[in-house]
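Below is one structure; the comments refer to it alone.
Only a portion of the chains appears, each positioned as in the full assembly.
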Amino acid sequence: MTQRTTPQRVEGTSRIEAFSDGVIAIIVTLLIFEIRVPALTDLSNPGVFTTLLGLAPKFISFAVSFFTVAIFWVNHHHFFSRVTHSNWKLLWYNNLLLFWLAVVPFTTAFIGDHPTQPVVVSIYALTLCLAGLGFTLMGSYVFFKSNLMLESVPMSERQREWRRSWLGVGLYGLASLLAFVWVYAALIIVAVLPFLYVVPNLMRETEP
Amino acid sequence: MTQRTTPQRVEGTSRIEAFSDGVIAIIVTLLIFEIRVPALTDLSNPGVFTTLLGLAPKFISFAVSFFTVAIFWVNHHHFFSRVTHSNWKLLWYNNLLLFWLAVVPFTTAFIGDHPTQPVVVSIYALTLCLAGLGFTLMGSYVFFKSNLMLESVPMSERQREWRRSWLGVGLYGLASLLAFVWVYAALIIVAVLPFLYVVPNLMRETEP
């Protein structure tokens, strides 16, 4: 693979990582601002408890989104730890990923307001599907079509990570459709899916 | 301790530090946005003074939260200055800490509105208790169960820092319960506790 057939590459990825860290840090931190402090009418302890209980859907959607976006960050961290160069295509795949992640605070606030409305659940899952797609496209490019990654990363590992990435896209896409049929099944997928990605590269752990 | 029995570790912690710096910087900066600019009805100087005086509970809760979260940052800074490697477990202990810190702007705005309501004070203290717990669990793992820290950090120092970390968890937990019995005692603990942690590692200062 020569430099002539691919876009000009630049050594180092520290600024692309810093920018992504900034965007993702802001997203996870601002999620809490979608939970407005409630106006308390009944100031007795049971009254306040009841009011807080009413915020449960918002808090749960905040927590799910926080950890989902955090998982994107952990995988981003793992992904870029082996990328040695950048070029403008990589920058734009990354910006596409960040664009869809930036929409998450909106869909999180929306699902917090209407946790069982099918359209609302569907666009929540769709946004994560598209963010996952952005990541997967970036993976396709870096793993198979560029010379930006450490050559020592074996093809088997690249393919495993890439398939795993597609799995997330597929499941979020499924949840997005399922929302119109059985909204609770979609909610379960959306809440459980992050756990499958807690370990950036599960398989590697079991190898010597 | 070999790499086989522990998750795969990666050299360097710069991105985990950058991400944490970003999240914590956003938290402390956004706290001020919970103090809404008051609509002034009486534009005379005494009238404006009176309006500003009414913001005192909000300003005090802003200041306490700012310095409390800043202390978490200072201790995070000190903690990671001796961590040389990261793995996915460390990433998740850190994310758990950041999750609870991210809730602080919500509980700060809430306590600013209702500074003596027991439930409100209790969840303010509880959030900090849980953030402290996240830090302590991260400490337990890094100090005693992983090979991520400089081996030159003596066991006595690890144990001292770890006990000190538990002390904070305990006192915030106590404040969280005490709020229902004697709310002012809980408020005093919450306001005074940060000062005990101003120096990242008090003991070390007195040693040669």
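Before moving on, here are some points about what is shown:
All chains are identified by letter, namely A and B, in their written order; residue positions are counted from 1 within each chain.
We take it that a residue touches a chain if its C-beta (ideal position, glycine included) is under 8 Å from a C-beta of that chain, and two chains touch if they have at least 3 such contacts.
It should be emphasised that the depicted structure is a prediction, and the values quoted were computed from it without experimental measurement.
For this complex of identical protein chains, the structure file gives a whole-complex count of 4 copies, while the figure shows 2.
Convention: only the chains that are shown with their structure count from here on.
A rotation of 90° superposes the C-alpha trace of chain A on that of chain B, rounded to the nearest 5.
With centres defined as mean CA coordinates, chain B is found 26 Å away from chain A. Residues 17-18, 21-22, 24-26, 28-33, 35, 37, 40, 43, 45, 48-49, 52, 63, 66-67, 70, 73-74, 77-78, 80-81, 198-200, 204-205, 208 of chain A touch chain B in their complex.
On the side of chain B, the complex with chain A involves touching residues 4, 7-8, 10, 15-16, 18-19, 22-23, 25-27, 30, 33-34, 88, 91-92, 95, 98-99, 102-103, 105-106, 109-110, 113-114, 117-120, 123, 180.
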